[in-house]
Every structure is written in C-alpha cells, then in structure tokens.
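Just one protein chain is left out here, and the rest sit where they should.
Order of writing sets the chain letters: A and B. Residues in each chain are counted from 1.
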C-alpha cells in the first residue's frame, strides 16, 4: 500500500512544515547521575529482584556447574535445557555428574521439538550480559547457541550472572556498549519471573513465562 | 509549547496598594467572603482598591467552548486594573483563568500584551497573604475542629500548595484534620455539575463522606465554586458541617 504510505508521509510533512516544532534539549543527566558503587550495585540488584520473587544462588567460577546441579537436584528438577555450543554449555556437559537432572541440549530448530519444549522441560539455563542496578534487571541477548525460548518456556529459568558485569542504568549499559551500532535479533531485560496482577490487582507468579527465576551469581 | 501545568509567581516586595478582583460567584453568592478578603488585606496595612467596573474572568464561557464570548468579557476587565499593583483574587480557579489561560485566550489579539501584563500580576489570596505579606494571625476564637478542601485550580494552575494550611495552622484553637482525599476534585467543574449531574453528585457524595469522617464542624475552602457544591450537598444531606470560605473563616477567627 505505497499509496497510503505516500499519503500519510505527505500529510505529516505538510502538517509539520506548516507548524514546525522546536523540541527542548534532551538532558540525560538524570540518568547519567544515577550511580552506585561496586558493592552497592549487586546489593541493590538482589534487593529489587528478590522483591519480585527472584531467587539468588551464590557460587564461584570453579564450582558453578556443580552448584547448579546440586541446586536442581534438591529442587527435584527432572531436566535442564542448555546451549551445548556455548562455553558455559561446554562446562555443564563436561562437569555434569551422573544421577542428576537430565541435560537437554537446545541443538536444533524449535520446530523439531516444540511439543517437548512446551510440555516436558522443567528448567532452562542461559548466560547474561550483566545486570542493571537501577531497576534490578538482567541483560539477555539470545544467540543461535542460546536461543530465545530458553529463558521463556521452561518453568524455571537459571541465569548466570558474573558479579563484575554490573551497570548502574539501562541507559549506561546501552550507551557504553554502543548497542545502537548493531542490535541483535532480540535483546531482553528480564527482571523477575513471569507475573500478573490482572485478577483484582493480586500478584501471581508464573502466568505464561517461567514461574521461577534463579540468578546464579558467579564471583 | 512546554506546559508545566502550574504557573509560578515571582517574589515581590510588599506593595502599598493592591487591586481586589472579587469574581462573579463571590459577587452574587459569597460577598461576605469577598469583604473578608479585602479586610484581611487592609488589616495588613495594604490599601485595597475594588474597581467597580469588574465582573468576571470569562471562565464559564471559556470552559464551555465559547472562547469569543470569554474573550469579550475578559477584555472588558483589562481597563480596570491600570496601576502596577498586584491583583488579588479570592479564588484559585478565577486566578488560574487569568494568569494561565488569558495569555492563550488573547493570543494574536491586539491587546495580547496588555492582557499578559494584567495576568502576570494576579495572585490567589492565600498565596499573597503568605508569600508577599508574610502574615501572622492570632487566633481569637473558641476551640473548633475543621477540615480543608483544596481547590483543583488553586493547586494545579496557581501552584498553591501549603499556603492555606499554613494560615489555618497559625490559629491556636483550630484543630485541622486533613481529608483522606484532600486533593481530589469535589465534582463541581463549572457546567460539569449540570451537564453530568449524576457523576458530579457521586463525586460530591464521596467528598461529603470524606468530610464527615474527619468529625469536623466546618469545611474550609478557597474557591466558591467548590464551596457552593460542597455546602449545597452538606445542606441537602442535612449534615451538621458548614462550608466556609477561608477569607471569611480567617476574618472571623482573628478580628471578628
């Protein structure tokens, strides 16, 4: 409908040119000035995310695969969806002990296992690009090795967060890392498990997405 | 095109004289409140001028969509405030119309500059008493419990916030109990009250219930539109609470 396109743009241009509009300057100082020091950032992230039912698991670079397995085993989780081609995925397959939850690789197009994904997966694990202190949010950029639905469909989402990859604000994270130069297919902020208040303002967790979000903090 | 909602008045020195713009509602229904306002100002040693040619700020027509008619009435006021004195108005709504909306109403008109000049001198009464005259009242009345209803336009157009309550709190024997929803509209809204009488009734019903819950003997307000609405509902519901304009209340308490 290029006819409509041209009609719409023509009308907008005429309207604007008849009455040009000078916008006030955009002063980002209010975002730039939001700062927390190193220790405060993680504290704040935990506090904000825990307020919306996020769980935290503290671990170390050496131990995280073992700790994750032990955690899931204790929860009675049957299986864990992971990305086998990532570095984290490599460590999971290498260090996963016998007798734990089954590791399920997300290795093929979703079409090949949609039914199982929606019906038979308890948990999924992904990496993150860090977290944001201002709002208590994880930054997640899905990739071919770590597809989009891993953090959405399984009932529990485990997210690996490196304790040194913290930002003050969303604005800082995107400007410092020059996101505008190349956005991925999908970029996400995740700030808790799925929730709703659509029934009489009463909070309920796990309406469509994960019922539980577990942030695995790696120090 | 930036609209912050409220206008702000610059700090000014105490003037020797002020104009008093009585407003049409006060003129017809609450002249005692108008007189009280002028006497409060006089008691502070300020000369008060009441131009007899004044009538109305034009708001009723303006809010009904009849801007030309509003302009005609607003324009008729300009001649009567020639001195460079502040214009004190015992109503946040009319003051808001003059200071905030006159500049828009007169936009492109030959007398735009004059209208802006007049508009820039308009003060809401309590704002003027507190900010310019820095009054200190001494209570002469018996103990009483009251509550305060904040007028929408005083708050959100004139930027009047704590001034009225500051004045009321100066009165030692007056116990001020705040409403649960002090800032919520009473449902007057000019022609709204008769265009949507049922919604307006529900709104003033909530306001009356809120007032009753405070146990106050009087509800004080700074706008006669609100007062007419709230007192009318209190009276119709045979509630033992009286509605009173803040000027009249202050006058009664201090040298009444």
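Please note the rule applied: a contact is a pair of C-beta atoms (placed from the backbone, for glycine too) under 8 Å apart; a residue touches a chain by one contact, two chains touch by 3 or more.
In this section, contacts and distances are computed from a predicted model.
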Quick one: find the hidden chain's UniProt protein name among "DNA 3'-5' helicase", "Sarcosine oxidase subunit delta family protein", "Branched-chain amino acid transport system substrate-binding protein" or "L-lactate dehydrogenase complex protein LldF".
"L-lactate dehydrogenase complex protein LldF"
Touching the missing chain are A, B
Touch with the omitted chain, as defined above, among B:32, B:112, B:175 or B:212
B:32
List the residues of chain B that touch the chain left out of this view.
1-5, 20, 22, 24, 26-32, 34-35, 38, 47-56, 58, 60-70, 72-73, 75-76, 104, 152-153, 155-157, 183-185, 187-206, 228-229, 231-233, 235-237
Name, in rising order, the residues on chain A that touch the hidden chain in the full complex.
1-2, 4-5, 7-9, 11-16, 18-31, 48, 52, 106-110, 114-115, 118, 134-137, 143-144, 147-149, 152, 169-171, 174-175, 179-180, 183-202, 204-210
